[in-house]
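Supplied in C-alpha cells, the structure appears directly below.
Moving on, here comes subunit A:
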Amino acid sequence: MPQLGETVSEGTLTIWHKSVGDEVTANEVLFEIGTDKVEMEVPAPTSGVLKEIRVDAGETVGVGTILAVIDDGSAPAAAETPAAKVAPAAAPAQPQRQSAPSRDKSLKLSPVVRKLLAENNLQPGQITGTGRDGRIKRGDVLAFLKGTPAAPAARPTPASSGDGRTVVPFNRRRQMTAEHMVRSKATSAHVLQAVEVDFSNVDAARKRAGSKWKAKEGFSLSYLPFIAKAVCDAIAEFPKINAHVEGENLVAFDAVNLAIAVDLDFEGLVAPVVRDAGSMAVVDLARAINDIAARARRDALGPDDFQGATYTISNNGTFGTLITAPIINQPQVAILSTDAVIKKPVAVVVDGTDAVAVRPVGVLAQSFDHRAIDGAYSAAFLRRLKDIIETREWAAAVP
Partner candidate 1 sequence: MAELTYREAVAAAIAQEMRRDENVVFLGEDVADAGGVFKTTVGLLDEFGPLRVRDTPISEQAIVGAAMGAAMTGLRPIAEIMFSDFFAVCWDIITNQIAKSRYMTNGQVALPLVIRTANGGGVRFGAQHSQSLENWAMMVPGLKVVAPSTPADIKGLLAAAIRDPDPVIFFEQKSLYGNKGEVPEGEHVDELGIAKIVRPGDDVTILALAAMVPRALEAAEILAAEDGIGANVIDVRSLVPLDTKTILAEVSRTGRVVTVEENPRLCGWGAELSSIISEECFYDLDMPIVRITTPHVPLPAADDLEDHAIPSVSRIVETIRREVD
Partner candidate 2 sequence: MAKKAKSKAPAKSGKGRGAARLNDDIGEEKRLEMFQMQLEVRLLENRANDLFLQNLVKGTIHLSVGMEAVAAGCGAAMRKNDYTFCTYRGHAHTMVRGAPMTGVLGELMGRECGLLNGKGGSMHLTSVEHGAMGSYAIIGAHLPIAVGAAWSAQYRGSGQVSVCFFGDGATNIGAFHEALNMAAIWKLPVVFVCENNLYMEYTPIADVIPVEHPAADRASAYGMDQILVDGNDPDAVFRVARDAIEMARAGDGPSIIEAKTYRHLGHSRADPGTYRPPEEIEEWKKRDPIPMYRKRLLDYGVTEKTVSGIEDAVMKALDEATEEAKASPVPALELGHTEVWADGGSAWRN
C-alpha cells in the first residue's frame, strides 16, 4: 500500500485489474486504491506474472502492507510492488495523531495552557478553544478539567481500558466538526432528495482518458470532476441552489465556489474550496480537485482555501455506500453526496422493447435547506443534474 500523503496511514484497495496468474506488463494499471474521495490507479512496477494477491478488493490495509507479488523471473526474492516498500513512521491503525503540544506552533498555546496540559497529561486536540481563531485559552483547559469525570478519560491513547471499552477523546478537529454538524442541523430544515444516475457516458470518458491521463497528471480521473462540472452547469439554470441563507435572506452567488469535502483518513473532514468552478472545464476541475485534496492530506491548506464556499460536494462513494444524507455546510443552502458507482442491472429500452442492461449506476443525494428552497426546485435541479451527467458526450471533454 503506497504512502499517498504524509498524514495517510492506510488505504483501501478498490479494484484489481489483474487476476492471479495473469501476465503483467510494467506500467500497466495493476490495481486501484482509494484513501478518501480520490481514487488512484497503481501501475505494475515490473513485468511478469501476478503470482499472488494478498489483499482483496475492498480491503483496507495500512501503508506499507504487501498487496501482491509479481514473479518477474528473477531471483526468488521477487520484486515487490513499490507499494510494498516499508512506509515511514506512521504506525498503522493508529487513528489519533500524537503531537507534543509544545511543537505545534500553529496551535498558539500560551505558557499557562502548556503548563496545564502537561500537568494534566492532556493533548491540545482534546480541548475546544474558545479564544480568537479557536485559540485554546486557560479557561478552556480549566473548563475541560472541571467537566472531565476521571483521569483515565483524559488520556489521549485510545487503549482499551480492559473493561470492554476503548475511550477515544474528541480531538480539536473532532470537536469543531461536532459543533458544526449539530449547529447545522439545528439551523437548517434538512430535506434529502436523491436521484439514481447512469454514469455510462462518464465511464466512457474515463476509459478514454485512461492510463494516459494518469501517467501525465499523476492521478487518475474519477467521477467527481464530471459530477462537479455537471453541478456547475445545473446551477446555472437553478441559481438558488448556489446560495447562502443570511438571516431571513437567500443570497445567491454568480460564481460557483465549490467546496469538496475531503476526509483526512478518518481523522476528520475538511472542505476546501475550488473557486469559480463554473468557469472550469472538466479536466481543469479534475486538476483543481486533486490539488486541494492532496494539499488537504498533507496539511498544506491555507485560510484562503476555506473562504467563500457556495455549494459543497461530499464524495462518499469510495467506500461503496448506496446513499448518504449529508449535513449542510453552513451557511450554504444545499449539499450533494455522491455515493458508490457500481454496476447494476437497469431497465433500458432496446429497439422499442424493455430490456435489462448492466450499467454503472450511482446515487446522487442532495440535502437542501427547506427554509430557503422547496422540494420542487431541488428536485428539478437534481433532474437536470442527472440529465447532464447521463446525456452529455463527456468523452469529448477529455483528451
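Please note the rule applied: a contact is a pair of C-beta atoms (placed from the backbone, for glycine too) under 8 Å apart; a residue touches a chain by one contact, two chains touch by 3 or more; residues count from 1.
Per the selection procedure, all candidates are chains of the complex that A comes from, given by their letters.
Everything numeric here is computed off the predicted structure, so don't read it as measured data.
Of the candidates listed (1 or 2), only one touches subunit A in this complex, namely 1. On subunit A, the positions that touch candidate 1 within their shared complex are 110-115, 131-132, 135, 137-138.
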